[in-house]
Every structure is written in structure tokens, then in C-alpha cells.
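Left out: one protein chain. Kept in place: all the others.
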Amino acid sequence: MTETAKAAPFSPDEAFRPPRNQWWDVWDQFKYHRGALAGLAVFVAIIVFVTIGPLIWQVDPGAINIRSRNQGMSMTYPLGTDQLGRDMLARLMYGGRISVAVGLVAMFLGLVIGTLIGVVAGYFKVFDSPLMRLTDLFLALPLLPLLLILVALFRDPLETMFGQAMGVFSLIVFAIAITSWMQTARIVRGDVLALKEREFVLAARSIGTPSLRINTRHVLPNVLSPIMVSATLGIATAIITESALSFLGLGFPPDFPTWGRILYDGRDWIEQYPSRVVWPGVLISLTVLSVNYIGDGLRDALDPRIRGR
Amino acid sequence: MTTRTVLLGTAAALVLAPASAMAERERGSSGHLNIIYWQAVSTMNPYLSGGTKEMNAASVVLEPLARFDNLGELTPWLVDEIPTLENGGVAEDLKSITWKLTEGLLWSDGTPVTSADVVFSYEYCTHPEGGCSYRDRYAGIEQVEAVDDLTVTVHFEDVTPNPYLPFVGAGSVIIQRAQFQDCLGARAPECTDANFAPIGTGPYVVSNFRPNDVIEFVANENYRVPTQPYFETVTWAGGGDAMGAARAVFQTGEMDYAWNLQLAPEVIEQMEAGGRGELLVDFGPLMERIELNFTDPSPDLPDGERGTREHPHPILSDIRVREALSRAIDRELLTEIGFGPMGMATCNFIVAPPAMASPNNDNCLVQDIDRANELLDEAGWERGADGIRVKDGQRLELLFQTSTNAVRQDFQALIQADWREIGVDTRLRNIDAGVFFGSDPGSNDTYLKFFADAQMYASLFEGTDPTPHLEQRRCGREPQPSTQWQGQNINRYCNPEYDELWAELNREADPDRRQELVIALNDMFVQDYAHLPLVARGRVSAASTTVGGIVMNVWDSEHWNQAEWYRIEE
Amino acid sequence: MLETSEPVLQVQGLKTLFNTRSGNLHAVNSVSFNLQAGELLGVVGESGSGKSVTMMSLIGLLPTPPAEVQAGSVMFGGQDLLKLSQRSLQNLRGRDIGFVFQDPMTSLNPVFTVGFQIMEPLRRHMGMNKSEAQARAIELLDLVGIPDARRRLKDFPHQFSGGMRQRVMIAIALACDPKVLIADEPTTALDVTIQAQILELVKELRQKLGMAIIWITHDLGVIAGIADRVMVMYGGQVVEYGPVREVFANPAHPYTRALMTTVPSVRGARAPKLNVIEGQPPILSQHPIACPFRARCPKAFDRCGRENPARYDVAPGHDAACFWDYQTGAPR
Partner (left out) sequence: MLSYTLRRLAFAVPTVLIISLIVFLMLDMAPGDPTGSLPLTIPLEVREQIRQSLGLGEPVFVRYFKWLQMTVITEPLHILAGLTGWDIAPGGPRILSWQTRSPVGDILVQRVPQTLWVVGLGYLFGILIALPIGVISAYRQYSWFDQVGTFVSMVGFSVPTFFTGIVFILLFSVTLGWFPSMYDTTHVVRDWNSFLFQAKQIAMPVAVLALYNASQISRFMRASMLDNLNQDYVRTARSKGMGEQTVVLVHVLRNSMIPVVTVIAIGIPTVFTGAIITEQIFRVNGLGDALIRAIYVSDWPMVQTITFIFAILIVLFNLIADVLYGILDPRIRYD
């Protein structure tokens, strides 16, 4: 899985190419993965939709317009309105911000925790067993009750600290992160275990390089590819988890229109106004799909054995 | 054999007119009935649950001595007549009531129903370790005495103008002594078999019970009306959501009856238009309101003083502000959006029974932004640069909380917009219902602690007598640290006149005078703008058009007359 | 043993391409050579010079796509291997042509016993039943010098050392008495003493069984020790081909010469410093219209950039592909 792995015998071009930044190779491979490229395009489009979109479509997602509620698509309301006459397009943009932000931040947090624990467990034998048991323990914890408890214990302080919006946001992000780092930790630990017996790490150790430096200079760069792949999977699962939580009525409250929440609220209207369900559903699916494709492309691109094929 | 004849005679007398007109209908002739409760039933013993769904399910098996009918009138059920002062059933001193069981009543296992069962039901529910949900129905009772096999007298400790609480209504049912005698107090939950399949006097017997899932009933062979129930078997399914339940009645026809369909009005109207089912709506005392806090909930106050009467609310203590807030709300719009035909805009604290609803407060039904602005101007709140009013450097900003629920969040958003128009800035907050309605004194998020300026929820009272409900707003009944934050005077209202008037009501036995007093109390409370009534909410169920005989009842169980439901033949 | 009989294997103008995203890679360009019965042909060249690809092209072991054998013929036993169906090739592989690969650590399937893996071709090609195959497998393990053969049949590859695994690989390759054994750098991954043992084993087996062997290596020393003939490859082409003594005595291609100086002398006279061939190996994505070695060739002149030199006879049986005459020191 790592770049340093032995080159496959069927890749004669490897040896002939002048050396250059390995990320160029990764990009070279990546851009030939049509799905990944399409995924990247879609994901960028979604990011643009939720970040730049509101600057162009300057409609307040919370603005109530009772006279024009439950409308279909029109020029004034490109995606129609909801039961209070709020503009669906604006709500989807605003909600997408939260959903995507939850995905990105939760992924990042989960990755940091997972990598840290994975590296420490893999590198320092003393910590291995306790940390791995900790990982097992977290794998056996149920997310939903945990989230409820976190909400109860920390919402007040968080809301006073960050305001209501950020309070709920940080809570959900934290809860998703803390229940999703385990796979990363396991993968990283496995790779580090193998890496630390490799010559270059042994060499670094033999000349007295401090552990921290070995880890940052030699170990971390070499576990980057599994981390990258975990990262994309992490975004996808975080977005799905957030939607599922909202769908179960345990995530963001109704006045926070995340995609999952909009879908949940629109569920009862599916026959009258299918677009109330279809748009958020399609946006969630597209985002997750594009991220998964990017992950797939990355995995292929980062695998030296198939790079160049 | 004699009992059987007597039973037949009584039954014939009891049979209602429509049923006798269809004389060919017999017990079990209608076949099978499918009921869906999207919130599933968790036990068949209402004393151990307190939930409406459990009470409803149990009501086809376990019965009280008397029920309220669909008009809120007391109807004899296991007795021949309602004891009153006139017929001597209620003692002159208002301190006891004597019930006489109908002769020849049998439990579903064939044994006779006696006064010992009634006494036992009282003992069961009042056992200090039992945690009975209807314990308050038996409050203030000195003794329940079995005078003879069929006669029971309830002795009250005090003068009780309304003696129709114990053994009346779907909650305080008669259970069989033989079945439950080993299940008193702490051992109550151990009697799983009894709790899941109680022996009753009702039209049905439990044949299979799966908690939170499904109940199967078969007709009670010993039911007192020999031709009833018309449905031989009933499946009482649980689970899913309100939408799925509505769909199963209105669209797929998988179910005949669905309970509690709180859905968006347009959705449900369109479903109903399909013609396969009809919506059953009736209005009881359930009312959605905003409570305004009379005390200061500021987190800067020390624990133990926050939210207590020591610190009056800096903004809401002024009645002009409270009235302005009330006038700014468009109640008709709220009703239309949130409940449609299932709600009615209201300005009353006591919205039902109809005779007790005050006719004096309809002025709030129309939104009046101008009047609201005037009131705030009078109160000295000046518009600031951002349109929000300011007085003495303080912004007119309120924290408005409620439980997490789609309709309530829509309401919050609408009210926020309304209040914004009169220069009031509103911060919204919603709290998980389990936490919000919990009574854990450790949590700061309960509706009891009310650490906010305004909060919205719905409340109601049991039966038709609002006296206990009105009592809640007495001075001293507010949640406070010394009572571990227990108490139902949520907005910390305190008005000596109100307390006096209530005391009068509590002594009064004359129905007409009582009615006047209830209206007076209601008017006093709402004209103080202590809380802002919004919408009277109906009970909403749906029934297939192929089922007849259903009479919606908000005063008792919706299934009170399920014995008379029948399949309409095509 | 040279020129004694009909060649068992005749390769003419073999061309193999790899279709990759960045264009076609010309991995093998017009490679021609003969393999005589019973001879040992050494193939030398640096990594990526097309040695392995050539050999795998012969019997269709390259994955297609991306590889594509574009032209040429491979005559073996009267038929052109390149025209055979996959099915017939399968019948040929392992029965008539045995393969030994470079890395014994990964070339054996880790989840099957060594016995199973030896018996597989026996049962497929020789139609043996289980017990016959087992008897033969024990025989083979004995032959390649694995002690306690009967017991070790039930062992898994990871229970063998590297050298032992390579012996197992040889046993598998030899299972059906092939006419040709292709050994693709079979000793590269082993340490020196084991290398020597394997070399000895192969020499011995050749004596005993008399098959022709193609021995791919980048180690000239090994070639000198065991080969009858040597083929030097560079950039997917044969640059020099001839009897070992002849080529070692009179290397005619600058690349061969350079290669020889990089080898620590076999006779013990150390070169003052270990020579390295300057420059980079060629990029095979270009069409071979010029000499692939020109960029690194000390003698390169303008013609080398315009034309790809054809092989010319240096001496009988010895040819080289160069515009430069080693004897005269001038262009031909």
C-alpha cells in the first residue's frame, strides 16, 4: 500500500521515468480514473454550490413567506418552497454548508485522533495493547445514546461558548469523530508496525533520531496514502451519519436545515411535492458518491503497483 | 342459568338504538379488525404506564365503573346508574360516594365481578411502592369499602365536590383481584403475564401480546352484551411512523384504524380525498400555548435564585409587554399551517368542555400589530437602529424554547417573525422532548425549570373537570429549588385574587356556579397575559370507510365503544 | 555444445508493446535469437532492458492488455507459439517449458502446501492420479536437494527458507521434464552462498536432465560461470549476442564493454573504482528509430540519432548492433 513498496515486474516504465515529485505521479494516475475525475468535478461543484451559491442567490433561507408556501419550481423559487414559504434553493445551499462542513470537520477530527492513536500504538510497544483495547471499546459503543448524552452534558457550556449554531455543530461533529476514528487507527497501526521494521526507520533510529522526529519525518509520510483514503471515506460516512441522525430526529434540530433534516422534514410531503425529498436526497447521495469515487481514484493512484497502467 | 337470563335482559336494555336496528349483526360477525398505533403499546396495564396509547389499548379489556361519553357526559359502564346527590349515591356532606355494580357481570375467565375487585383496584394503585400512574385519581381517599358483593363506597378525607375521579374514565380501571393479588407494590412489574394479558370485563381478551410491537385480541365470550363485539378478532399493530400509519389506512387499506396522526394538514387532507378512509377529529382540553416567565432566568443569578420569584422578570413583568407579545401573534395562521382542520385558534386557558370555555377573549384571534406596537411604545420600549426595541440600554430580546418537533419549530419561526415585526428579537432554542418534559431536577433544560423567557408546549387535563388544572396556577405551586423544581405553575404566576376564586371553586358543588367560576378564573388568567394560548388541538385518528360504529371520544379512550364497531358490507 | 543440433527455440523479430495511458511502450523490439537443445543461454542487461518481458512474451505470460505481442515468430517444436490458442499454450507451459522466477518468497502460493503446488502440473499435464503425483513430487524434491521430502510435502511455503523455496520452484519447473527451462534471475533475491548452491544445482541438473536453459541475470559473473552463449539486451533490443568466451574476449558493443567494467573482476584484479554507466536508461515510449544507447554512449555520433543500428556479424556466431566497429575504433 505504501509508495516504497516494491515495483511490480510488469511496470517497465517505472524505471525509465525521470524522478519527480511523487504527487505528480499520483495526479497522473488519478486523472485517468474517469470516475474519480467526475467525482472530483461533482464534489467541487457541490462545494461551489454551498459556498459561492449563497453569494449569487442572495435569499435568506429563514425568510418566511406564507403567501407562497409549498410552491413548485418557478423563476422566483427555482426549487420551490417549503411549508412556510422558505426558499428551498437557499435552504439547500445553507443546509449543504452544514452537511459538508460536518463531513469535513468530523473527518478531519476523526483522522487526527485515529492517526495519533494508530501511530502511537504501532510505534511504541507499551501503548499498543491498551490503545488497541481502547479501539475495540469504542467500536462497541453505540453512537446514538452517546450523542444524546453528549448533547445533554455539553450543550449548555458549548452554546454559551460558541452560540447555539456552533454549539450543536461542534457537538455533532465531535460525536461523529469520536465514534469513527477506529478504522483509521487500526489501519495506521498496522502500517506503522510494518514500517518500523523497515531499513530506513531502523537506520534513523540507529543514529539516534528522536522518536517524535522519526514519526514525523519517516513514519507519517509513509502512512499518508491509507490516511488519504480513510479521509475520503470519513467524509462520506460523516455526511451519511449526520443525515441519518437528523433523519432519526436526533441530529440537528428542525430550525437547522441540513440536508438530512430537510429530507426528514420533506418525507411526509413526498407524494405532493416529491422534490422536497428528491433534492436533498440527491444532494446527499451525489456528495457521498463523488467523495467515494474520489477515494477510489486516490486508492488506485496511491497504489504504486497499479500506477501507470 | 339464572345469571345468564338476567344478563341477557340487562344487555338488551343497554344496546343502543343503531345496534338494535341492525338486529342481524352478531358477536364476531364482522370478522377481523386491523388497528395501527405508530407508537406501539408497551403494556396492557394502564396503571403501570400512564401513556395514552396504553390506556387506549387497555380500554377494550379493562373497564372503569363509569366512562365519559363523546359529549363528556358521565355514562354508567359497569354500574346501572351514576350515583348523584339526587339519587342518594353521593352523600349530603360530599364526603362519600356509593357505586352499585351491575348484577351478573363476569370477568372474561367466567368468574363474577365483585366489590372486592373494586377495592383491590384501589389498593393496587395506591400501594406506596407501586409507582401507579393514576395514583392521583385516588388521592384524598380515606377508605374504599365493600359494603356487599356488589356495592362499594368511597370515603373521602375531605369535602369532595367532584367525587367522579376514582374508578371513572379509561385510566382508573377495575382489575381482577384473583389475577393481581400477588402483584402489589414493588412486585407489580414481576407479574408480566398479568400485565400483558389482564383479565377484564371489556369486549376483548388478549390472545397474544408483544410489547412495543403487536397485540392480538379475540372477542370476550363472557362479554355482557351477547351480540357484541362485532369484530371477532383484532390485530393492534405498533411501530413505524405517523405517515406510514396514515398511508396504511388512506392508501393501501392495510389498516382499518390509525391513531394520533399528527401530520401536515395538507398532506392528510389530500390523503383523505382518496376516499378510502376518513379523518376523525374532536376537540378536548389539549391546548398549545406559550408560557411567559414571570421570573428572571438569567444565568448570571446564583443557583437557587435563578428562575425564582425573588427576581421578577426584567421585561415580562410588565403586562403591556405580555399583551403586545400576544397581540402580535397570528393565531389563525399558526393553526392553518400547523394543524389545519385538526386545530382551532384559541385565546382561552380552559378550551373544553364547550360549556366551560370562556366566550370573553376572542379579541386576540386577530393579529393586531398596531396595538402591539402602541403597547410597547407606552411601556417605554423605543425602536433602536436595527429595529429592535431598547429601554434603559436593554434590548428587547427573548429566549424562546420548546421541545424538538417539526410543527413547534415552524411555530417558533413564525412567531419569531411576528415578534420581529414589533421590534422584539427572539432567540430560538429547542430541546429533545425526553429531556424537556422530564422532571429530572439535575437538568437545566426541563420545562419545569423554565430557564428561558418564553416556552411553548401543549397541556391538558383528564376528564371534564378543570379544577385541578386551574389549581396549578396558584401561588406557591411554582417549581422552585425548595420543591426540587417540582410544581405545575410553570410561569410562576401569583395572584391572590385568583387563589381566592379557586378556593371557592374547590368548595362549590353546584354545576352552574362551578361553570361561572371556571370561566372567571380562565378570564383572569388569560387577561393577565400570563400565558398565551395559541391553538386548541384536536385528537386525530383515521378510520377506514369500511368500518362503522366508530364514535370519536376525547374525554375517554377513543376505543370506548369498540364493541359496537362493525364492518360495513359492500 | 555449440551448434550441434536443430535449435529447440527460434525467436524471430519479436516485438512487444505495452499500451499505457502515456502512450505505447516499446518493451521488446525485434528480438531474435536461437536456443539450441541442451545449451544454456545467458541473457544480461540492466533492470528494464526487456529481458523478462521477452521471455514472458514467448509463452504468453504477459497480461494482455496492457501488453501486446505485435510481431515476430517463436518456433518451438514445429509450431509458432505466438499463433497458438491460450488453451494450447497452457498445455505447453509447465510441460514443455518450465519457468523459475526471481523472488522465491512471493512466487509460491502461501495458502497451499508445497506438495499441492508441485503436484498441480503433474496432474494437469501428465494425467497422474494423486498417489502417482505424490510419488513424483517426492522424487522431485529429492532431486533438488530438499531433505526429508515426504514430510515436507505437507508444509506450507513460509515454512521453507528462501533457498529452499527456490529449490521448490525449480522442482515445480522441472516436474514434467520440460525441454526448456527459463530461469528469470533465479538467484538475485538470494544471499551469496545460497546463490552458489542454486547455481551448482542447476549445473548438476543440466548434466542430469539435458534440457536447454535460458538464464536471465544482470550479473555477468554468473554468466561467465555457467553459460554457453550470452545475449546482451539494452532498451528492449539485443545489442550483442554470441558465445560466452567470444563475447567476453571481444565485446563489440559499447554497452557490453561498459557492463564489463562495472563488474568486479572475476579473476580478482580489482578495478581501481567501481564503474557506473553514466546517464539514464532510455525512455521506451519513443518509437525505436534511433539507437537506444546513444544518450549514454561515449562513442555516439550523429547517425546514432537518426537510425537504429541493425545487428552485424562480428565473428561467426557473434553479432552486435552498433554503427561503430570495435576493432577499428571507427564507424563502420
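Order as written gives the chain letters A, B and C; numbering starts at 1 within each chain.
Here is the rule we go by: a contact is a pair of C-beta atoms (placed from the backbone, for glycine too) under 8 Å apart; a residue touches a chain by one contact, two chains touch by 3 or more.
These numbers come from a predicted model, not from an experiment.
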For this session: Considering the entire complex, write down the shown chains that touch the omitted one.
Result: A, B, C
Exercise. Which of A:Met73, A:Val112 or A:Leu141 touches the chain that is not shown?
Worked result: A:Leu141
For this session: Using the touch definition up top, pick the residue from C:Leu40, C:Ile172, C:Ile214 or C:Leu259 that touches the left-out chain.
Result: C:Ile172
For this session: Pick out which of C:Leu92, C:Val238 or C:Ala258 touches the chain that's been left out of the picture.
Result: C:Leu92
For this session: Among B:Asn87, B:Asn208 or B:Asn363, choose the residue that contacts the chain missing from this document, as touch is defined above.
Result: B:Asn208
Problem set entry | Residue among B:Asp117, B:Glu266, B:Asp368 or B:Glu462 touching the omitted chain | B:Glu462
Seminar exercise, completed: From B:Gly275, B:Pro302, B:Pro359 or B:Gly442, the answer for touching the chain not displayed is B:Gly442
Problem set entry | Hidden partner chain, residues of chain C it touches | 59, 61, 86, 90-95, 98-99, 101, 103, 106-112, 117, 120-121, 124-125, 156, 158, 169, 172-173, 175
Exercise. Since one chain has been left out of the picture, which residues of chain B touch it in the full complex?
Worked result: 36, 40, 42-43, 45, 48-52, 128-136, 186, 188-190, 192, 195-196, 208, 210-214, 216, 235, 237-241, 244, 247-248, 251-252, 254-255, 432-440, 442-443, 445, 448, 457-462, 486-488
Problem set entry | On chain A, residues whose C-beta touches the chain left out of the figure | 8-10, 35, 133, 136-137, 139-142, 144-146, 148-149, 152-153, 236, 240, 243-244, 247-248, 250, 263, 267, 270-271, 277, 281, 284-285, 288-289, 292-293, 296, 299, 305-306
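Basically, only the chains that are shown with their structure count from here on.
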Problem set entry | Chain closest to the middle, measuring from C-alpha centroids that were averaged per chain | A
Exercise. How big is the gap, in whole Å, between where the Cα atoms of chain B centre and where those of chain C centre?
Worked result: 91
For this session: Would you give the residues of chain B that are in contact with at least 2 other chains, written as numbers and ranges?
Result: none
Exercise. Could you say which residues in chain C touch two or more other chains, in rising order?
Worked result: none
For this session: Please give the residue numbers of chain B that touch chain A in the complex, ascending.
Result: 242-243, 263-264, 266-267, 270, 299, 333, 337, 404-406, 409-410, 412-414, 417, 427-430, 432, 435, 443-445
Problem set entry | Of all residues in chain A, those that touch chain B in their complex | 62, 64, 66, 69-70, 83-84, 148, 151-152, 155-156, 160, 164, 249-250, 253-255, 265, 267-269, 271-272
